[in-house]
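Here the complex is missing a single protein chain, while all its other protein chains stay put.
Entry: chain A
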Amino acid sequence: MHLALYLGLLHRAETNLADAFGQVGAAHQEEPDVFHLCAQQAKRCHGYAELLKPFVARYAEEAPAEPDRLHSELFGGTRGGGIGLLRDLQDLYLMAAECDICWTVVGQAAYGARDRDLLAVVRRCEGETAMQLKWLRSRMKQAAPQALVVAE
């Protein structure tokens, strides 16, 4: 049973995403929508990580040792300015995409393990994670022409 590994991966990815949302929001306070929505999403990601905790513990007993290169580092700090905002949102997008695919994988495993409780958590969180991706994409689409073509 290797499910614990992916639960651990997802747990850490959500925790990292929460931190990154927090940092990007704080770094771009002059973009009020980014600031407020990042704070809101950071809270959500922390919530998901909390929801995962009991499952991480439950499956940990059966877990083998963690293989190498399980976790990836997608975030190396924030940047400033219009293009910096785009790049920071892009980092968040990639991190949210990692969470998104992890939810898919964990959801499949939950079917296999016939774990209804886990499936319920996945169902709730995967939809909201997909929405995070959509929000980040919408915000970047709006910002890109001005940042890349218009601004000096």
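The criterion applied here is as follows: a residue touches a chain if its C-beta (ideal position, glycine included) is under 8 Å from a C-beta of that chain, and two chains touch if they have at least 3 such contacts; residues count from 1.
Assume contacts and distances are computed from a predicted model.
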Chain left out of the displayed complex - its UniProt protein name, from "Stage III sporulation protein AD", "Histidinol-phosphatase", "Thiamine biosynthesis protein ThiS" or "Nitrate reductase": "Nitrate reductase"
Among A:2, A:36 or A:123, the residue in touch with the chain that has been omitted: A:36
From A:1, A:57 or A:131, residue that would touch the chain that is not displayed: A:131
On chain A, residues whose C-beta touches the chain left out of the figure: 30-33, 36-37, 39-41, 82, 131-132, 134-135, 137-138, 141-142, 145-146, 149-152
